[in-house]
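One structure is given below, encoded as structure tokens.
Every protein chain but one is kept in place in this view of the complex.
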Amino acid sequence: MKYLDEYRDGEQAHQLAREIHRLTTRPWNIMEVCGGQTHAIVKFGIDELLPEFITLIHGPGCPVCVTPLEMIDKALEIAARPNVIFTSFGDMLRVPGSTTDLLSVKAAGGDVRIVYSPLDAVKLAEQNPAKEVVFFGVGFETTAPATAMAVYQAAQKDLKNFFMLISHVLVPPAIEALMSSPNCRVQGFLAAGHVCTVMGYEEYPPLAAKYHVPIVVTGFEPLDILQGVLMVVQQLESGRAEVENQYTRSVRREGNQPAQELIRKVFKVVSRKWRGVGEIPQSGLGLNDLYAGFDAEKKFGLADHHVDEPAECLSGLVLQGQIKPHECPAFSTKCTPEHPLGATMVSSEGACAAYYRYRRQPAAAGK
Amino acid sequence: MCLAIPGKVESISGEGDPLTRMGKINFGGILKEASLAYVPEVKVGDYVIVHVGFALSRVDEDEAHKVFGYLKQMEELAELEDDETKPSPRRDQP
Partner (left out) sequence: MPPASEFSLNCPVPISQYPHVLVAHGGGGKLMHQLIGKMFLAALHNPLLETQHDSTVVELPGRKLAFTTDSYVVRPIFFPGGDIGSMAVHGTVNDLAMSGARPLYLSSAFIIEEGLPMDTLWRVVCSMRDAAQRCGVQIITGDTKVVDKGKGDGLFINTAGIGVVEHEQKITPQNVRSGDRVLVSGDLGRHGMAIMAVREGLEFESRIESDSAPVHDAVLQMIKAGIEIHCLRDLTRGGLASALNEIAEASGVRIEVVEKSVPVREDVHAACEMLGLDPLHVACEGRFAAFIAANDAERALSILRGHAMGAGSAVIGRVTEHSGPLVTLKSALGVGRILDMPSGEQLPRIC
């Protein structure tokens, strides 16, 4: 595949790694924000090519992982209703709520369907006028243009049976919350390349200046991530703290204007609770008043409630980069992809799932 | 975080309304439709990055090749140098 496979070349990856080795003179902690980057790092073993001085800290950029427990519970309640077709991206199906998950609701008879695009859910609503079709809108800014378009088109078609359960989250407030935490050890960031494809990177210079951290907008393939790390290290070694763009083939400074316009048209910024992290003000998107009629929470009259996470689940600390997955006592013992305690073990981009799939040593094996 | 992959625009339909403009995208031999609403400048033959059925950007082919140019430069530089590069300590396998 063009513009994909050539960024996975082993020899050139080693070349970039050698350059990083050459430049690194002291320890640095670098966070990759996005779950897709975490997944690539663990899957390709990119961190193992880096000098010991460089520690990659896995960030909270997995929207499945940070969707609050209460939101999952609301999804489960709606999905179990008899006249509802509940649609979602595949990853959300096994995320545990307080007592069950969407897959189990499906097993028990709920009409739960995986869709590739939010527009497929709109189509389902058109094809099933007697049913209520709900789409679970989870994701960062990358997905917001798609969900915005779905709601916009539903309004244009005057659909009365289409609703969206929105749980969009925004990256810059999360970075700010992380950096302002006293335990934060992050000295440089690889910003999320596809989020910035949509939003551009004009929100980042104030963050870079305020916390004196280099921020490099980075892609998702091994050469992208290695080049992003190289650019961060170059800045760190020379004491700079600027915003740079590694992923220039996709990201422009101003981002995608038509997409931002539609997001503004349909959504408003709201405060959101991040699973494992807590409430971060102004860190999410919700439907604005013009499109409130499509809001599933309003439609189904779901009250807010508070739920506690299982005590053993340390995904919050993992999401904040305080611990690595294998440092959690429940990792691969009580908590596995088959019976996960938290979302970071369920989502294929969650750090715990990535470590479990690619790094853990089974109990029975010798080393 | 979001799974978005590059593909080539093979054909475009719905030219009337920019918001309903759709493209047939070729991903390594697989064809799938995606909305081109957010990339009005894209033409047939361009490459786009697609996420959940929406093209989010046009791949800038010049920029795409830059890292390989940089790597080539590095390689040539390394060949000119007399000293071997001294790597810093490597991480062990887990």
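When the chains are written out, they are named A and B in that same order, and each has its own residue count from 1.
The rule is simple: a contact is a pair of C-beta atoms (placed from the backbone, for glycine too) under 8 Å apart; a residue touches a chain by one contact, two chains touch by 3 or more.
This structure is a prediction, so every number in the text was calculated from the model and none was measured.
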**OP:** Tell me the shown chains the invisible chain touches, ordered by label.
**Re:** A, B
Original post:
If the hidden chain were put back, which of A:His58, A:Arg94 or A:Arg249 would touch it?
Top reply: A:Arg94
Subject >> Selected residue (touches chain absent from view) among A:Arg26, A:His306 or A:His339 >> reply: A:His339
Original post:
Where the complex has a chain not shown, which of A:Val64, A:Leu230 or A:Val243 is the residue touching it?
Top reply: A:Val64
Original post:
Just one of A:Thr143, A:Gln235 or A:Ser283 touches the chain that is missing; which is it?
Top reply: A:Thr143
**OP:** Over the whole complex, note the residues of chain B touching the chain we left out.
**Re:** 1-3, 5, 27-32, 52, 93
Subject >> chain A residues touching the omitted chain (full complex) >> reply: 1, 4, 8-10, 13-14, 42-46, 48-49, 63-64, 89-94, 103-104, 106-108, 113-116, 120, 138-139, 143, 222, 332-334, 336-339, 348-349, 356-366
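The definition used in the following text is that only the chains that are shown with their structure count from here on.
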Original post:
In whole angstrom, what separates the CA-based centres of chain A and chain B?
Top reply: 20
Subject >> chain B partner contacts - residues on chain A that touch it in the complex >> reply: 1-4, 6-7, 12, 15-16, 18-19, 21-22, 24-25, 34-37, 47-48, 50-53, 61-63, 89, 116-120, 139-140, 142-143, 145-146, 149, 152, 192, 194-195, 197-198, 223-224, 227, 248-252, 256, 258-259, 262, 349, 359, 361
Original post:
Considering the complex alone, what residue numbers of chain B touch chain A?
Top reply: 1-6, 8, 18-19, 27-28, 35, 37-40, 47, 49, 51-54, 56-57, 59-61, 63-64, 66-68, 70-71, 74-75, 85-91, 93-94
